[in-house]
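Incomplete set of chains, arranged as in the complex.
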């Protein structure tokens, strides 16, 4: 929470995952600024810029993710941290909406990034299948491996087309909420499948640091719960669609 | 096989699945016309038009599919059936290629048709979820059902975009073989998932003839093995992709 005191905000709180929280010079903190209990909770949040050298801001630890210590996902405590009123971004109560707007584009960006990595995993996998000799011939001659390649093609192509479609809807100013949630669910899952096959095909190499695959595997898994977990996005999609039916309309996939 | 005898083809053979074989006035029969053993087997087939009232053509039975007797998938025997030489379609040996060309477009058509049915199943499912009251409320308020709706949205959107993409590649005269095989695999599978959820949500109604869902379920299942089974299309995709890598290139999803 942030409370106004004279011409300053006084911020108190505890946030566990703050990516880049160690190296950053300032943080954008989402604070509850309105404390009455009535009305829409989404209208009570304000984003406030907080310099990381502010007195009262304490970096507790770097939270180890996937067993990697020393990363830059910081647990941070705010104890009576004071910043000038003008550090608020936008109007009071606009914080939630601003975050959603930025997160929408952020999610598309994450998906694009994932597609690039899937493509790279695909390239590594197909190349290796033409080189590695196992019992009875090259990997590329084995149907299990051919299945890995074909299914990965389908996963990448579907992920790519859905992400482009979503970006086009956004560009045209259409309602892209369903499509954003759809790619937020589909693309990291498809990415997990592709990189899982690439790992499998490489044996021990797949999980070693001789290849970038193990890192992708962890990253895609994390994506399924960061930026809103799959479950929440499934609910969002259903609610948007149901809303149209309650309004006496139906869903048009062709738009 | 068809053997030239004077100005006639003499056709002998036995073909079990001949769709529309009962009502049709003529059939297009794929015959082996060249009998030397050398060379490419694909160059030895010719398509020949055979009137169904030709002497020697015997309709053995209508093959029951999904337990439905009396359908129009005929088992047909050809015993010394004679037709004029000019009944051959195109040049001798062109039959295989002609069939592949027609099947490519046919597969895209089947996928479009499947997407239309998925969409209809989706519409039925969402509507019903807003009406049916079960223990504890309307179906639409249950997360399992919301998950059905969201996952079906994703399946339909992916199927739709991949099919449009494939048709665009064909239109531009590009190499669409990988994309045709990809939708031939993906779309009936996605369709099966969507209609499976729609059936589940309707309880006994889902498998009854009060709704079109049971028929879709059977049709989509059949599609996974007709027009080339999934396994063969997986192999085709892999081989096309591997060919590029053997040529020292890589795969470009962006084309």
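So that you can tell them apart, the chains are marked A and B in the order they are listed, and the count of residues begins at 1 in each.
One rule holds in what follows: a contact is a pair of C-beta atoms (placed from the backbone, for glycine too) under 8 Å apart; a residue touches a chain by one contact, two chains touch by 3 or more.
Because the structure is a prediction, the values reported are computed rather than measured.
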Message: If 2 of the identical subunits are displayed, how many subunits does the entire complex have according to this structure file?
response: 4
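Here is the rule we go by: only the chains that are shown with their structure count from here on.
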- prompt: Between chain A and chain B, what is the separation of their C-alpha centroids in Å?
  reply: 38
Message: Looking at the complex, which residues from chain B come into contact with chain A?
response: 119, 122-123, 126-127, 129-130, 140, 143, 145-147, 149-151, 153-154, 156-158, 160-162, 165, 178-179, 181-182, 185-186, 231, 233-235, 237-239, 241-242, 245-246, 250-251, 253-254
